[in-house]
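Only a part of the assembly is drawn; its chains keep their places, and the rest are absent.
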Amino acid sequence: MGKDRLAAFSDGVIAILITIMVLELKVPSGADWAALQGLAPSLLAYVLSFVYLAIYWNNHHHLLQTVVHVNGLILWANSHLLFWLSLVPAATAWMGQNLSAPLPTAVYGAALLMPAIGYYLLQLAIIRKQGAQSVLAKALGSDIKGKISPVLYAIGIVLAFVSPWVSIAIYALVAIMWLVPDRRIENAISRE
Amino acid sequence: MGKDRLAAFSDGVIAILITIMVLELKVPSGADWAALQGLAPSLLAYVLSFVYLAIYWNNHHHLLQTVVHVNGLILWANSHLLFWLSLVPAATAWMGQNLSAPLPTAVYGAALLMPAIGYYLLQLAIIRKQGAQSVLAKALGSDIKGKISPVLYAIGIVLAFVSPWVSIAIYALVAIMWLVPDRRIENAISRE
């Protein structure tokens, strides 16, 4: 089985998720600055989640480039990742409507942690099919970013109950860390 | 007529359905644990339907691999399947908001039964075009899973008026039964 339809389906789901989040930007009921200001927290949460989903799309794009054939395990690891990504819009809306409230901030962190785990498992599934000498295994190397991110999310979740803004700063920091596109895979492919 | 646009259109519809269900996860109005707990039944229904739609996408994917050319009958059998799948989000939301109520549980069972029938008819339409010696006909063989599933859904529908949780357990059981990817088609293709 080829990977094209898997890539197309994943792109479709991520494209829909990224745009469906916009529906949670409830149009303010007034027409003045106060109404617009009331939208600011939701907009902030939206920007952060938009960046996260764009990063996932981007890295998922690179990840699938290392794949030639897809097996059942990869298919389900991919669906598992998409499942957790699909909960991001709801978590974004909840945090946006209750910005700096402890529990919504912690839940948002969990909504970032779970896809990170899903992405890690998807990498494992791909490497397992390709074998230890796989392009992807070489490309990932020690994979510091991939290992440090879940730790930072977990810290953010715990800190949300102490100081929610620090958690949000951590979530933003991890996003910035990933904004640099992952050149490891590109390099590993060109080295082949 | 080729099958590519049919596959792309079906993928698009299923990708949208799977993500649109998320919109029914109404963001809780409070910011505490009670608000989050109120979401639990909807989340449970969402997980079950996500798995079902992922299974349909996965098996539909395999099914179309056996197809080279598409005729009018296949086109309409496919649209018929998509119609019933399109009712899954509404049934999911209703069951989620009234978890363990008899009628919504029965309606959810019907929302699983109808696509199963639609999928069966789509298989018939494909086999009819390919002839009795078709790859698909050989791959399906006696098709025990395909024949037992509608029976289990029907039992679930009836039992919903007696014990809704047993029905939900049956729906979950059928999902688990299908989670194993359908290797019959893959095997039949490689035997050719």
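As written, the chains take the letters A and B, and residue 1 is the first residue of each chain.
Here, contacts are C-beta pairs under 8 Å (C-beta built on N, C-alpha and C of every residue); 3 or more make two chains touch, one makes a residue touch a chain.
Predicted model, so just to flag it, every value in this text is computed and none were measured.
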Inquiry  = Every chain here is the same sequence and 2 are shown, so how many copies does the full assembly contain in this file?
reply    = 4
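Just so we're on the same page, only the chains that are shown with their structure count from here on.
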Key: For chain A placed onto chain B, the superposition rotation in degrees, Cα atoms, nearest 5   = 90
Message = Using mean CA coordinates as chain centres, what's the gap between chain A and chain B in Å?
response = 27
Query = In the complex formed with chain B, which residues of chain A make contact?
reply = 1, 5, 8-9, 12-13, 16-17, 20, 23-24, 72, 75-76, 79, 82-83, 86-87, 89-90, 93-94, 97-98, 101-104, 107
Request  = Would you mind writing out the residues of chain B in touch with chain A in their complex?
outcome  = 7-8, 11-12, 14-16, 18-20, 22-23, 25, 27-28, 31-33, 36, 47, 50, 54, 57-58, 61-62, 65, 179-181, 183, 186
